[in-house]
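For this depiction, one protein chain was excluded, whereas all remaining protein chains were kept in their positions.
Chain IDs A, B and C follow the sequence of writing; residue 1 opens each chain.
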Amino acid sequence: MDDIDIETVADPKLDDPVLIEGLPGVGHVGKLAAEHLRDEFDGELIRRVYTSDFPPQVSVDDEGVADLTCAELHAVSADGTDLLLLTGDHQAQSNAGHYRLTDAFLDIAEEFGVSRAFALGGVPTGELVEEYTVLGAVGEADQKEELEDAGVEFRPDEPAGGIVGVSGLILGLGKRRGLDAACLMGETSGYLVDPKSARAVIEVLQHTLEFEVDFASLEERAEEMEEVVGKIQEMQEQQSLPTDDDLRYIG
Amino acid sequence: MDDIDIETVADPKLDDPVLIEGLPGVGHVGKLAAEHLRDEFDGELIRRVYTSDFPPQVSVDDEGVADLTCAELHAVSADGTDLLLLTGDHQAQSNAGHYRLTDAFLDIAEEFGVSRAFALGGVPTGELVEEYTVLGAVGEADQKEELEDAGVEFRPDEPAGGIVGVSGLILGLGKRRGLDAACLMGETSGYLVDPKSARAVIEVLQHTLEFEVDFASLEERAEEMEEVVGKIQEMQEQQSLPTDDDLRYIG
Amino acid sequence: MDDIDIETVADPKLDDPVLIEGLPGVGHVGKLAAEHLRDEFDGELIRRVYTSDFPPQVSVDDEGVADLTCAELHAVSADGTDLLLLTGDHQAQSNAGHYRLTDAFLDIAEEFGVSRAFALGGVPTGELVEEYTVLGAVGEADQKEELEDAGVEFRPDEPAGGIVGVSGLILGLGKRRGLDAACLMGETSGYLVDPKSARAVIEVLQHTLEFEVDFASLEERAEEMEEVVGKIQEMQEQQSLPTDDDLRYIG
Partner (left out) sequence: MDDIDIETVADPKLDDPVLIEGLPGVGHVGKLAAEHLRDEFDGELIRRVYTSDFPPQVSVDDEGVADLTCAELHAVSADGTDLLLLTGDHQAQSNAGHYRLTDAFLDIAEEFGVSRAFALGGVPTGELVEEYTVLGAVGEADQKEELEDAGVEFRPDEPAGGIVGVSGLILGLGKRRGLDAACLMGETSGYLVDPKSARAVIEVLQHTLEFEVDFASLEERAEEMEEVVGKIQEMQEQQSLPTDDDLRYIG
């Protein structure tokens, strides 16, 4: 296997598709959002991307069948807007791997004529979130207005530590390639898998890309998490704050 | 030395050999099983595989003679079935190294005409095991029936974290090469070197590949471990559970 | 993107420029000093250096606009002396990366005809500093006299652990290329961002390279830090020494 190994599964013609990235990260917000779009719009798998920068690992499905860890690109038509959805279970495991992998993703996107990209993710607030604000970052200042119309907030120098991983590089490397790239980050506690934050991010996309998606399955998942949140709030009221470690394994 | 350096020791003709991998891992189940087959069937060393992804290390034998760390492939005839046994003292030490090394192993297997592979390992249960179930994962669903006949269990999405290391990649990369690859994982506490779990795994191979092997030496080792287990159970009854660290150095 | 990717922003003619390096390090002394010179002398951005050895990250500016992490070279004229100022938010993240990156910086410096370089940094004393001594290290002994005249101290075998990172390599790799390279290290507690130490380092450069710079903005920053230092001294007097972790996040 080469450092990066791209497997072509299908090669549909897409009409000015928009790249949407949702790899694992804070609250799995980006991953939940991209997977939701893939599932609701019944995506067609078009590429698998393998790399030796992913963990040396297979995942086992519900039939006991194992497959090598990879990232996947699905094509969907969202009410007439073509989307290229990038999902997977892993980020790269090294600095150079992140750059290599993102370059590979952007190469595929170019191949399909992508000129616009959204990297989805979460931004941790450290506390339970009441109102699900979506924070934005863009490659060029003139991209902001359209996103602000969709409710996205831009805050000076935030997120403070910058945006890391594939999301950050889709924006950073994409911008250097002349791609119209933005990052949408749903506020989330950082402790829990957060379907509500994922919904807030999708709502921005709905507004901007003019499609509508059903949220029933995401809401169901959110309700399960609500129960968890309820228990955590109870614990907090009893003054026994759970530690980060307690929370890390919930959800 | 190159990244991977393969030393040819012998080049016997093998008849449709089956690759059996047993590198170090949980409970050393795979390693014990593969070494047991190598020793009982009096294996012939055919290849040494050196790599700069192994620790920079020599091991010293009982004569004070040192040899560079490597993985070894032995050929054995198990009641008429040719096996290619892959053993060694180390896994690769990096992600990319795991991929590179497994590709090298699969190249050698192809050279000998291998069309079927079993990656052996252990799956940790976190508690002392009473009944030694063998968990399976396959590359294609149609491989399951034969293994289920031999007592292998397939559980949806298990093991939960996937299968890591060379074992996982023998399955994942092997499948991508069209190899009929399966992973056999003996349940084991995860705290102790576990010859009983290794025996359970070998029994599946006996049934599937139709050979018989003597278990006396493995049983002897198991009895030594039983004594250790007995002591642990005593400790547990006295409510002083040993920590993982205590157990890690037993056996 | 290649391992190193150099973007040419401008290509001014410079007259025997002096390379001044100020990447992050102890007390951010070097970074503060180089940025101060860049800002006071109104530097012209001439090169951006990207590398996959930097964290996979974009930083977000006060407009919400994101840019890929890079190091920057600015040209300034300091009272007639041309300076090439190297600044950035990151060191490389691997050993080989440090060497690669420094070689790239030195290549650019050679291109502009640099024959003299100063690597700026801090040297930790472990306690609050009263008098801001600047410690020096040079590539050749005959460079010392001029620096000693400017108040630089040379102490046998100090700093004890050598000089690490890009600063060390500007000196070590620069010397091997025949560059007249020196390291100026301001004494600093190691706990705080230290504008006073940065000023002490700049004063050496002023004396040696014959320019004058205004310190108002650096002094303002220093006064803010003074308040922090005052609080720390209070805490120490109350016998509750703050831990390193407390201090790491101040400033």
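The definition used in the following text is that a contact is a pair of C-beta atoms (placed from the backbone, for glycine too) under 8 Å apart; a residue touches a chain by one contact, two chains touch by 3 or more.
Treat the numbers as computed from the prediction; the structure is a model and nothing was measured.
May I ask which residue of C:1, C:84 or C:183 touches the chain that does not appear here?
C:183
Given the contact definition stated above, which residue among C:1, C:78, C:109 or C:138 touches the chain not shown here?
Per the contact definition at the top, the residue touching the missing chain is C:138.
Which of C:20, C:65, C:134 or C:163 touches the chain that is not shown?
That would be C:163, which touches the missing chain.
With the full complex in mind, choose from B:42, B:61, B:212 or B:237 the residue touching the hidden chain.
B:61
Which parts of chain B face the unshown chain closely enough to count as touching?
Where chain B meets the chain not shown: residues 1, 3, 50, 52-69, 93-94, 97.
Hey, which chain C residues sit against the chain that's not shown?
Per the touch rule, chain C residues meeting the hidden chain are 92, 95-96, 98-100, 102-103, 136-141, 144, 154-159, 162-166, 168-169, 171-173, 175-176, 183.
Methods note: only the chains that are shown with their structure count from here on.
Please work out the Cα centroid separation of chain B and chain C, and write it as a whole number of Å.
Taking the average C-alpha coordinate of chain B and of chain C, the gap between them is 52 Å.
Could you pull out the residues of chain A that touch at least 2 other chains?
none
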